[in-house]
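The structure follows.
Removed: one protein chain of the complex. Kept in place: all other protein chains.
Chains here go by letter, A, B, C and D, matching the order in which they are written, and residues are numbered from 1 within each.
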Amino acid sequence: MASELHFRKGKPGAAPGVEYDEIQKLPSGTSPVYVSCIDYSQDQVLVQDVDDLKGFLAQHRPEWSAVRWINVDGLTDMEVIHALAAKYQLHPLAVEDLIKIPERPKVESIGGSDSELQTRLFIIARMLQIDDGQLQNEQVSIFLGHKTVLTFQENRGDVWDPIRQRIQRKGSRLRLNDASFLVYALLDAIVDHCFPILEYYGDRLEELEDLVLSDPQRTTISAIHKIKRELLLLRRAAWPMREVISILHKEPHECMSDVTRIYLRDIYDHIVQIIDIIETYRELANDLTETYISSVSNRMNEVMKVLTVIGSIFIPLTFLAGVYGMNFHYFPELDKAWGYPAFWAVCVVLSGTLLVIFHRRGWL
Amino acid sequence: MASELHFRKGKPGAAPGVEYDEIQKLPSGTSPVYVSCIDYSQDQVLVQDVDDLKGFLAQHRPEWSAVRWINVDGLTDMEVIHALAAKYQLHPLAVEDLIKIPERPKVESIGGSDSELQTRLFIIARMLQIDDGQLQNEQVSIFLGHKTVLTFQENRGDVWDPIRQRIQRKGSRLRLNDASFLVYALLDAIVDHCFPILEYYGDRLEELEDLVLSDPQRTTISAIHKIKRELLLLRRAAWPMREVISILHKEPHECMSDVTRIYLRDIYDHIVQIIDIIETYRELANDLTETYISSVSNRMNEVMKVLTVIGSIFIPLTFLAGVYGMNFHYFPELDKAWGYPAFWAVCVVLSGTLLVIFHRRGWL
Amino acid sequence: MASELHFRKGKPGAAPGVEYDEIQKLPSGTSPVYVSCIDYSQDQVLVQDVDDLKGFLAQHRPEWSAVRWINVDGLTDMEVIHALAAKYQLHPLAVEDLIKIPERPKVESIGGSDSELQTRLFIIARMLQIDDGQLQNEQVSIFLGHKTVLTFQENRGDVWDPIRQRIQRKGSRLRLNDASFLVYALLDAIVDHCFPILEYYGDRLEELEDLVLSDPQRTTISAIHKIKRELLLLRRAAWPMREVISILHKEPHECMSDVTRIYLRDIYDHIVQIIDIIETYRELANDLTETYISSVSNRMNEVMKVLTVIGSIFIPLTFLAGVYGMNFHYFPELDKAWGYPAFWAVCVVLSGTLLVIFHRRGWL
Amino acid sequence: MASELHFRKGKPGAAPGVEYDEIQKLPSGTSPVYVSCIDYSQDQVLVQDVDDLKGFLAQHRPEWSAVRWINVDGLTDMEVIHALAAKYQLHPLAVEDLIKIPERPKVESIGGSDSELQTRLFIIARMLQIDDGQLQNEQVSIFLGHKTVLTFQENRGDVWDPIRQRIQRKGSRLRLNDASFLVYALLDAIVDHCFPILEYYGDRLEELEDLVLSDPQRTTISAIHKIKRELLLLRRAAWPMREVISILHKEPHECMSDVTRIYLRDIYDHIVQIIDIIETYRELANDLTETYISSVSNRMNEVMKVLTVIGSIFIPLTFLAGVYGMNFHYFPELDKAWGYPAFWAVCVVLSGTLLVIFHRRGWL
Partner (left out) sequence: MASELHFRKGKPGAAPGVEYDEIQKLPSGTSPVYVSCIDYSQDQVLVQDVDDLKGFLAQHRPEWSAVRWINVDGLTDMEVIHALAAKYQLHPLAVEDLIKIPERPKVESIGGSDSELQTRLFIIARMLQIDDGQLQNEQVSIFLGHKTVLTFQENRGDVWDPIRQRIQRKGSRLRLNDASFLVYALLDAIVDHCFPILEYYGDRLEELEDLVLSDPQRTTISAIHKIKRELLLLRRAAWPMREVISILHKEPHECMSDVTRIYLRDIYDHIVQIIDIIETYRELANDLTETYISSVSNRMNEVMKVLTVIGSIFIPLTFLAGVYGMNFHYFPELDKAWGYPAFWAVCVVLSGTLLVIFHRRGWL
């Protein structure tokens, strides 16, 4: 089973949510954590790699900054998460979801008028990548405020480099729009990245199909099984993503601009198409197993026919040869001159008759 | 896997939508593009093949023209698409859907009172054809305005020639109605064209059924697999078409006349019937695989019975013949005169007994 | 595939609906068409076989006639259909559905206050019959007006003779009620006629079950496949009939009296029960295929055990006999007096040991 | 197929419903019919076996009687049904459902303010019992009025004896409540009686599971098939019962007291649990067939391995022995003294090599 099915959940029965002061007490991992920050407005862009997060958060953002996007690669340094959670007032339950992966993709509105916390949209998504033929599966957590976007990834390396380039390009639609449009672009990149993955699986299915029909091997069935398992994982990521996009598209939220919501419709169409294709692939893969069994049965049938035809002809003849190899003293046929030719005649007639019968049954 | 499952999507993470000025920058293909225009009203028709699109669009349409239908065959010339998108104010997201095929069939209302763009209905449909036993699958994009219909196809050749003829015929219902009725007629032709396709698959299933029951071959199972895969593709085209027609039929839109909406009910009935038949065929095809496995198992059983009957009778007899072929010096039976006849008697009794047993078990 | 899956649809792209004047231009078939008319009220009945339809339609109906039922057997004479369509103002789309069979069962309200046509309920149903072990499947189109019922069948012969008799019987509930009650009775007869069909399939399944478990033949699997295919067809007829009855029962319509709608509840219960039974039969039939495969596997296993037991015992013994049949000049055992008895002793011990082993494995 | 799938429906096309005067004309069966009546109130109980139904119905019930429960065992005496139908004004369609079994479980409100008939709730339920390992399946029809409960069963013997005892016990909740509470108790007994049935099937599945895994026989597969068929019948009885209870629980009715409706919630929970268990059993039974096939395949594999190992070793050796049994005059090896020992050496080396190969492949 792939490691995607294992959990880094808290101990059952532990307290729900993670308070700010508790975060720091959690054991930090050793792998490095990278924080970067991009501020942009219609006219200006500033990209910073943040090494001293505390100092950075203590400063105010530049006045011209219309959108600030802070991206964190790595969830192991609890100091970093604590600092951001405290600064941006992230809800304890959201922080728990952020740390205790894997969580199911979902969207939640946090805070707002009745609450002491600021309104935020909290989105959990899955970022899928094919790496060396392995399906990689990373959790991405996104907090959207009015002018700020926080993103948390498990590992370095993502599908967002084209977005970073588009932010740099003056006049791009990203620069002209607000923070929610950035979130749209991030989700769009995640969703669109499924198409090359699907293409990869389409190619694999095509290869397997050829193998199953032309030369079914023992390795073929384990390849089919593997592809089915990965399609199950893909599907388990895609269905809740569809829910997430649908909620973002349909339910108004104060952090989500109307323009962005129109564009979300486009992602929704894509995710529906992706689910369609996953389900089609799953049916094709299921059918491949049946075709494999059919194909193996058919081949076994052919093998058996050969054995049966040869056995049915020669086993009786061998018996006959055995008979005339017996050493009985009284054995009239052996003395006749016609004995040996007659033996061959019987053999030819017998095997000829059987060949005709087998031919009629379609075994030849 | 059929090429229908491959994508010509944009690079993931690219900017959403295609602006007018961006269209021209996209790489154009080399295959030729044909544009034709039909203007008609109750009394007059004008059919033009458009070679110089820019010049053509610069002119006003004839005053008498009640409906203008511009059809584009081929999506490779970005100049053409740019010119039409600019003239008819097509939404960037719609232009993207138009170019980046395959897109899932859908219907969208674009523009309207709140928007700077004119109201249009944007419909994506799939046009299915059987060509040389291969299921062909082409995306058709339709823009419906108040008096204008734009259609974009991937390749030349379509199912709409009867409609062109009906437009020419004075007094035909097409001539008496508005632009939305033309769209209805176009969709009706696309949907009704599925019936001959279904008939083709019905005939193929019938042939395969005969083969499976009378003479299951290795090629039979790959034919069943192929038909299942194509029915999956058909179904993936039909279900969203049903949604499209249902939305057009049920949701009022200012470009869609009431008369047309009554007629759309008829397409809806047809597409539901088509889906019914596809699902029935799919179940029949699934059942064929099981029947194939049953049939092969049964045949293998028959083959095995023959081998077993012949083996069970002659293997012991051959042993017996072998025994009396041994060269032991002390071998009392060999000297008896009744030895050889007794041997045959034993053989007859033994094989007779086995034949009775096998007959009772139903193996003969 | 059964002919039920073939279509007599119009050419794709043809004009939608069939106008009155177009009907006559359609090619008429040669098979004869029978028209009959029954007028009845509480007190009087008049049954007529109509030969001269034009003359008949020109006359007014008798004043006492509360309900007029015109039944047409055969859809090949376009003159007849034209005459009735013109007289009773049938909608072009309905006429198309009537002629271009098979159409999916459905119910539609035509005409009414906003329309120039009179209000009618247009119902398409499937009449199923078992004929010589073949499932027959005929389309019935019913038009219900305030005082008139038109019925169109593909062929002569139907399930409505008991209704004709009940109309003749004075005081029967049919005579006391209106035209919609007649339609109820017609639909009730069609639906109730499914019970003997289901009983037929129940008996067939029972026979097949016995065959599968006692003596699975090659013909058995094709019989199972055939029954599955016919249950699919039954189901494809029953589900839309359920929709039709449900709509008639639940949605008020001016041609449908309240009394009739109460009775429709009864048909609804029956059609739900029929669908229940069809689904149960389908599951039983699916299970039969699996049981068949299991049963064949089991039998093959038994066959293989016999071959293996006999082969495993006698093949080594035959080798041994072969050894002592060799002609080596130096062959010490052959000269011993105990050679031959020792050979038999070895054979008995060897085969005895193997028999014990096989017995322990449960192969005997 | 079990007889539960056969119908005692009327002739298709017959008149709907059965009027009071028609009941008597229906053919009566010969099996005896038992009618009993229990009147009770908080303080008094009277149990009567009714032999003279007409006389009995002519009398008024005792004034103190709060609830009268008339139970009819046997549906063959049309006089009895006519007398009760006339006395308690049962609707013709309800009488038809009562007589023409099997009917699907359902609940209907009959009569009321707009009707000339008195309000009644008409309930059809299925009473399931295991008798001698056979699933028995009886239709129970219940009419609930304000102070009267009529129940009709197909055969004598039911699951209601504990209820009769509870009515006798002064102060029991049945005695304190109204007629609808009696109906609740009757339905509760019917539903709760499914638990021992489920336990029976649970035990059967457990036995079959052991058999399939340890020693799959030909009878095992028919036992699995039988259990699947009976679970299908159980399910077909349970799902509509769930609907019936749900409607009784949720929809207020003047014959149904509020107290009773709270208690109905409890039956609803039980029927949902029963359906849960049936579905679980069905999945387990389906899985058993697959496990059976797997198990048989595996055993066949083992059988084949033995045959192949023995065949592969001894068939070549027998050939070799045959070679040296040939009678060629020029045959150099036969004269050598080392010939015979060399033969054995070759045999030992050859079979040893093969044994090593087979061992490596895991066939030993």
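Note that in this section a contact is a pair of C-beta atoms (placed from the backbone, for glycine too) under 8 Å apart; a residue touches a chain by one contact, two chains touch by 3 or more.
Just so we're clear, the structure is a prediction, and the values are computed from it rather than from any experiment.
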{"item": "Contact residue for the chain not shown (choose from A:74, A:145 or A:216)", "value": "A:216"}
{"item": "Of A:57, A:86 or A:300, the one touching the omitted chain in the full complex", "value": "A:300"}
{"item": "Selected from D:326, D:349 or D:364 as touching the chain missing from the view", "value": "D:326"}
{"item": "Absent-chain contact - pick from D:25, D:146 or D:173", "value": "D:173"}
{"item": "Contact footprint on chain D, counting only the chain that is left out", "value": "159-163, 166, 172-174, 184-185, 188-189, 192-193, 195-196, 198-199, 202-203, 205-206, 209, 213, 262-263, 265-266, 269, 272-273, 276-277, 280, 283-284, 287-288, 290-291, 293-295, 297-302, 304-305, 307-308, 311-312, 315-316, 318-319, 322-323, 325-332, 362-363"}
{"item": "Interface residues of chain A (partner: the chain not displayed)", "value": "1, 5-7, 9-17, 93, 96-97, 103-104, 106, 108, 215-218, 221-222, 224-225, 228-229, 232-233, 236, 289, 292-293, 296-297, 299-300, 303-304, 306-307, 310-311, 314-315, 317-318, 321-322, 324-327, 331, 333-337, 339-340, 343"}
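The definition used in the following text is that only the chains that are shown with their structure count from here on.
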Assembly fragments, chain C aside and the remaining chains unmoved: A, B | D
{"item": "Chain centre separation (chain B, chain D; CA means) in Å", "value": "43"}
{"item": "Residues of chain D touching at least two other chains", "value": "325"}
{"item": "Topology of the chain contact graph, where touching chains are joined (line, ring, star, complete, other)", "value": "line"}
